[in-house]
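After this line comes subunit A, so read on.
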Amino acid sequence: MKSLIDKLGKTFDIKDIVYQRPNLAFVTVSKEHVLNLITNLLDYEGFSHFVLLSCVDWIEDNAFQLTYFLNNPTLKIDIAVRCFIDRNNPTMTSAHHLWKQIATYQRELKEMYGIDFPGSPGVDENFVLEGWDNIPPMRREFDTKKYAEETFFPRPRNKTNDPKEYMKSKMYPND
Partner candidate 1 sequence: MDFDIKRLGFTLLGLLIVLNWGLLMNAFMRKIGARVARRIGIPWHQPWIDLFKNYSIRSQITHGLMFYLGPIFRLSGGVGIFLFMPMIITGDHWLNYSFQGDLVLIMYFQFFGMLGMALGAGEGGHPYSAIGISRGLSQFTTIEVPLTLAIISLAIQYDTLSLADIVRAQQGGFMHWSMWTNPFATAAGMLAALGTLGHSPFNLVMAPNEIPIGPPTEYHSTFLGVLQSNGAILHVVEAALFMNLFFGGATNWIEFIVKTFLIYFWSVFVGMVFPRFRIEQSVTWFLKVPLVLGVIAVVMFM
Partner candidate 2 sequence: MMVDDKNKKKFDNPHYAKREVIGPDGKSFIVDPMNDYFCDARPKVHEPNIIPAVEKFLNWARSKSLWVLGFGTGCGSIEIPPLITPRFDVFRFGIQMRPTPRQSNVFIISGYLSVKTLKRVIRSYEQMQNPKYVLALGSCTVNGGMYYDSYNTINRLDYYLPVDVYIAGCMPRPEAIIAGFNKLKELIREGKGEGANLYAKNFDWYKANQKKIIKDWNMPDYNW
Partner candidate 3 sequence: MVNPIHIVSIALGVAFALGFLGKRDKLSLGLVLSTLAGMVAISAGWFIHFLNSSVEPLQIFTGGFKPPFAINLQMGLAEATFTLLINVAGFLGAIYLTKELLKTGKNMMLIFLVFILGLNVMVMTRDLFNLFVFSEIQSIALAGLIILDPNRKSIPSGFKYVIATGLISSFLLLGTVFAYYFSGTLNIDFISQASLQYVKGGAVAVFMVILAVILELKPFPANGWALDVYESAHPGIGALVSGIAGTTSLFVLYKLIPVAPFISDILITLGLVSFVASNLLGLSQTNPNRLLGYSSIGQLGLLSATIGMQQLLGDKFIFIALTILISHFFAKAGLFWLSGIINRDDIKDWAMLRKKPILLVLFGVFIFSLIGFPPLPSFFGKWSLIMELSAGNQYMLVTSILIGSFIEGIYLFRWLGYAIKLDFSDLPEFKLNISKFLPTLTWGILLIATGVVASAEMEGLSGLSYWPLIFIAFIYLIDELPIYIKNTLSIAGLAFYSWLTLPELYYTDMLRFIFMGIFLIGGILTLIAGYAYKGKRRGFYPVALIMYAGLAYIIQASTTLEFFFGWELMTAGSYFLIIRGKKSINHALSYMLFSIGGAYAILAGFGITFAETQSMLIASLSQLSNMVPLVFILLAIGFMTKTASLGLHIWLPGAHAEAESDVSPMVSAILLKAGVFGLLLLMIAMGNNPQIATIAYYLGWLGALTALVGNMAAAFQEDAKRLLAYSSIAQLGYILFALAMMSHLGWLTAMYYSINHFLYKAILFLTIGAVVLKVGTHSMYKMGGLIKNMPLAFIAVLIGIIALSGVPPLSGFGGKWLFYNAVIDKHWYFQGIIVFFSGIVAFLYLYKLIYSIFLGQLKDNLRHVTDISLWFAIPIYILIIGIMIISAKPEWLLQPLGKMISQWYPNGALAWNGGLATSTYGYWNGNGVMITIGIMFTTILIWLIVLSRKAQKVKQFNIVYAAEAPQRPETTHQSYNMYAGYNKALGWIVAPKITEFWNMMSDWILSLAHFTRLIYNGNGQRYLIYILGYFVIIYFLVF
């Protein structure tokens, strides 16, 4: 694992290496180098299996963190390649030419975070939500409680109980 990272480090500018487990490592590269790195991993290092693509909203840093999670089925090791992209202009190069299924992840990210992947097939289509016309719901500036209250006719709550207290009074009224 380490030797692999070292080898990659010779070619790519890898930062923030985290060895999570003996067979799992996280590396961070710049946005421009992500695709080069995963192409390299796919073509030369045997990471033929694409596991997932996920996103974290670092609103404080004004950035989205994308994680490309790859697996090498022969060596049974995983590597996760991270990068940060600008939150104000969330655009990333599409990687659907490497694995077809990435298009689905990218569609999801487009819907949930508003990250655009130009050229990715069907990226503008609905993924889970039908007819969503608001801020992408997984962005942290989207106030989901407020939205639900405005939209879904919340039932007025007459009173709330602390379950612990309530059950105690019910079951052991004498205590």
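On the choice of candidates, all candidates are chains of the complex that A comes from, given by their letters.
In the analysis below, a residue touches a chain if its C-beta (ideal position, glycine included) is under 8 Å from a C-beta of that chain, and two chains touch if they have at least 3 such contacts; residues count from 1.
None of the values given here were measured: they were computed from a predicted structure.
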Candidate from this complex that touches subunit A, chosen among 1, 2 or 3: 2
Residue numbers on subunit A that touch candidate 2, as the complex places them: 114, 128-137, 139, 141-142, 144-145, 147-149, 151-155, 157
